[in-house]
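Missing here: one protein chain of the complex. Every other protein chain is in place.
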Amino acid sequence: MKREPDLHQPDWVQDVLAGQRGAIARVLSQVERGERESAKVAAALAPHLGRAHVLGITGVPGAGKSTLVHALLGELLARGQRIAVVAVDPSSPITGGAVLGDRVRMGEHGAHADVFIRSVASRGHLGGLARTTATMIDVLDAAGFDSIIVETVGAGQSEVEIMRVADTRLVACPPGLGDNVQALKAGILEIADVLVVTKSDLPGGEPTARDLRDMLHLRAPGHNGSWVVPVINTSATTGAGVKDAFDAVERHADSAGRGRRLQQRPKAAPHEDIASRVKRLATADPFVRWLGITCTEAAPGAATVTMTLAAHHLNFNGTCHGGVTFALADTAFGLASNSHGRVAAGIDAHITYQQAAAEGDTLTARAFEVSRSKRIAVYRVDVTRGDAAPVSSFTGTVYVTQRTTP
Amino acid sequence: MTHGSLIPKILVTKIGFDGHDRGSRVVAAALRDAGMEVIYTPPWQEIAAVVKLAMEEDVDVIGISSLATDHLIVPKLMVALRSAGLGDVGVIVGGIVPDREEQVLLEAGVARVFHPGSAMADIADFVHGLAERVRARRIAA
Partner (left out) sequence: MNKPIVSQLLSTPAAHREWEQEYAATIGTDKNVINRSGVAIEPLYTERDWSAAEHAGELGLPGQPPYTRGIYATMHRGRTWTQRQLIGMGTPAEYNERLMEVLAQGATAVSLIPCNSVFRGYDMDESHIELLGTCGTVVNTADHMDRALQGVDLARTSCAMNDPSPFTLLAFMLATARRRGTDWRQISGTSNQSDYLSHYVANHMFFRIALPGARRILADHIAFCNQHVPKWNPMSVVGQHMQQAGANPAEAVAFTLSSAIQNAQDCIARGMDPDDFLPRFTFFFDISVSFFEEIAKFRAARRIWARVARDRLGAKDPRSWRFKFHGQTSGVDLTRQQPLNNIARVTVQAMAGILGGLQSLHTDAYDEALSVPSADGARIAVATQNILREEAHLTDVIDPLGGSFYIEKLTDDMQAEIERIVKIVDDAGGMYQAVESGLVQRMIGESARKFQRRIDDAEQTVVGVNAYQVEEDSSARPINPRPNRDAMQTHLDSFKAFKAQRSQAAAQGALDALVRAAGDPRDNVFGRVVEAAEAGCTHGEICHTLRRELGFGHVQAIV
């Protein structure tokens, strides 16, 4: 038997960007294997992301997700899109094997040249699967697909994690006497952007839609900004509602923006610790650099910064300008309040001045967290001179947003 | 499940016209129970669709079930796989294949033909070994 020439090429990035199917498939395999190259893959493709709209679909088993995906594929193809599908199936916890059957339920679209389907077995990971899936989506995004559908089954914590990799999250629920709605855990309902009742022609369709709307009212507000989560009835057998579901997804994509998932992702490498991140933020701040301020320590909710006073930091009395002291204290305040990873916006700050400082003094500002709730946090900052004499006392309040710090 | 960290990815499918798929389903379940990831399709897959699937899913081995006469077009499948650059993918055929036609298949590049009465454990072991060899060749390059 002849050995075939091997087609693995070192220049795989170009091949992926060109949309070459074989290269895409092999790179996806490398990501799945969890090799060290997987991190290299993510890094190499990072500049090429953000074009695709990622749609996540999940729901309890038997919800008819694959049928829904099949119908959505039809809509997308009719609009001339190129679509990739990542279909996640559970692995057997006992043997480690899996039968990956979702692909075939997507019917004849699987053979279409503009459709690329990849089946993924969960392999028992929890967090690991979400990371793997996220990188696989990045590969497909870089490869030029217009839409990427991630289909997974279930409503538990692993599915919530996977759905976070999507821009738009759709949860499918079959009709059934309230049991099926109860099976949807709070986590998945909280992050859903579109809810679909499948097989809605069956009895129980409308009551299920009502139950879902009721559960939406119990959700904490403000998750999605101004987006109102629609509940849409569909039926694969009659075709009803599919266009409505598709339109809802499109509307969400327009309002939330494609590539939303990328903004929520911390740009830092996953293993960066808090101290390193905060110090990095300090060096990334133009005003802080301009003033000559350095961050020397950081911890969750705490930060220490220093500067040495130069001639241009003084007022007409020859002592440290009050604005400089304020800036130093405010810098410590800003770093400490952003140390948790969420962007914190200052809404109130006060300062009192105790003693003056002169040219050549090294001022140190230490910030620590007085209190923090979901939305509001308060910090105290003590500014001291090199001889530990108190120079200034600062108090600041922030509003914690949902955005992630850079 | 005894073979270390490699998880073979196997496509179990039928081409041609026959629809009797009890055997292929039993084999798919047996391969899953032996710790492999199996993509299972219904019968009547077009050759082009099988090649596309094998490429997108980066499978290691394709198992064709043929209980009637559909093995007669397996050589066409082998040609299509090579044209698509997938000549290194392992292919096995299971089912009813007369002896002199088995020879034709082996010459076309099929790794092995399994006949009715083959034990599931034997099939699983062979498929696993074949997948390991296919994978090793790819990584070495």
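In order of appearance the chains are A and B, and numbering begins at 1 in each one.
The rule is simple: a contact is a pair of C-beta atoms (placed from the backbone, for glycine too) under 8 Å apart; a residue touches a chain by one contact, two chains touch by 3 or more.
Owing to the predicted nature of the structure, the values given are computational and were not obtained by experimental measurement.
If you put the hidden chain back, the residue from B:L106, B:A119 or B:I139 that touches it is B:A119.
Here one chain is not drawn; of A:A23, A:A42 or A:V104, the residue touching it is A:V104. Mapped onto chain B, the footprint of the missing chain covers residues 16-22, 25-26, 28-29, 32, 38, 40-44, 68-70, 72-73, 76, 96, 98-100, 115-117, 119-121.
Note that in this section only the chains that are shown with their structure count from here on.
If you average the Cα atoms of chain A and of chain B, the two centres end up 39 Å apart. On the side of chain A, the complex with chain B involves touching residues 1-4, 6-8, 21-22, 24-26, 28-29, 91-92, 95-101, 103-104, 110-111, 116-119, 121, 123.
Chain B makes touch with chain A in their complex at residues 1, 7, 28-29, 31-42, 46, 48-49, 52-53, 55-58, 82, 84-88, 109, 137-138, 141.
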